[in-house]
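Yeah, one chain of the complex is gone here, protein chain that is, but the others are all in their spots.
Now for chain A:
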Amino acid sequence: MELTKRTLLAATAAFAMAGAGPAVAQDWPSGPVTIIVPWSSGGGTDATARMIGTLLEDEIGVPVAVVNRTGGSGVIGHTAIADAEPDGQTIGVATLEIGSMHTLGLTDLTHEAYAPIGLYNSDPAALFVRTDSDYDDANALLAALEDAEDRAFKASGSAQGGVNHLAMAGMLLAAGMPPDRVAWVPSEGAAPGLQDLAAGGVEIATASLPEAAALIDAGLIRPLAVFASERLDSAPDVPTFVEATGHDFALGSWRGIVAPAGIPEDVQAQLIEAVGAVVQKPEYLSFMNDRGYATQWTPGDAFESFMEKSDAALAESLAAVGLAK
């Protein structure tokens, strides 16, 4: 009995020392890594984060946990990332809403609270009508909108101030019309908005192409244009808005990995390298393609300036629709 106890103690001590050894030699990762997702489990942001988490685990050799911190229209999760210890053990997914939340007056938090790791996805919004609609292309729809009274047309696709609402408002502004020309019917996200379009509740909807894929395949709705600077590989037949109408306008949701500001530079560099390797892996790429999510990798400072631009554009659109606080 005595012997067993002593052996056990010795073994524990040896184990502890062995565990402590490499931790000193190697700063990061010093233990399990947590990825905070500001949106609920089951959504697109959650799915992509879990895929990255699973592959990151292989890449850096420590467990990676994905934690959903939902609530407050994204405020809670985005704040939790910013408030985490800046040691690289906690990172998170920032989404487009980091640029709109503070303009809506929900929080003081901006992208400046983060150290950028990399932008891994951005899905442009697109313009939809029902298949039996009279408007064959974006120009025809714009012409009808020109002649219509304010709020005669109704559109849906997101909550008030959500990315698809801002896409609609931005489109109208780019075409020289007041954002009030189309009344926005708020919905709980893209799917209910698109369903309302198919059911005849509204005439127009904005959403990303992957979100609408099944309804397009079913022949119930059709895309008129996509709000991007170039056509998408996944939908080469859908013209960009500028091609279709001559008005330059692009907007879409995006997702990127960030760390809390104040993280040591070498850890940030290691993170950029590790996540950068993950997003090149074939498993990741085929997952993203299968789900219809666009892939890209814009690391570090380029991601920072991307967030700055996105922030300014959102502030402008929100002011135009009267939601800026």
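In the analysis below, contacts are C-beta pairs under 8 Å (C-beta built on N, C-alpha and C of every residue); 3 or more make two chains touch, one makes a residue touch a chain; residues count from 1.
Throughout what follows, contacts and distances are computed from a predicted model.
For the chain that does not appear here, its UniProt entry gives the protein name "Tripartite tricarboxylate transporter permease", which is one of "Methylamine utilisation protein MauE domain-containing protein", "Ger(X)C family spore germination protein", "Nitrite reductase small subunit" or "Tripartite tricarboxylate transporter permease". Checked against the hidden chain, the listed residues A:183, A:285 or A:312 yield one contact partner: A:183.
Across A:35, A:94, A:220 or A:238, the single residue that touches the chain missing here is A:220.
Considering the whole complex, the residue from A:227, A:287 or A:303 that touches the absent chain is A:287.
By the touch definition given at the top, chain A reaches the unshown chain through residues 40-44, 46-47, 50-51, 53-54, 67-73, 75-76, 79, 104, 106-107, 151, 154, 156, 159-161, 183-188, 191-192, 194-196, 198-202, 213-215, 217-218, 220, 283, 287, 290-292, 323.
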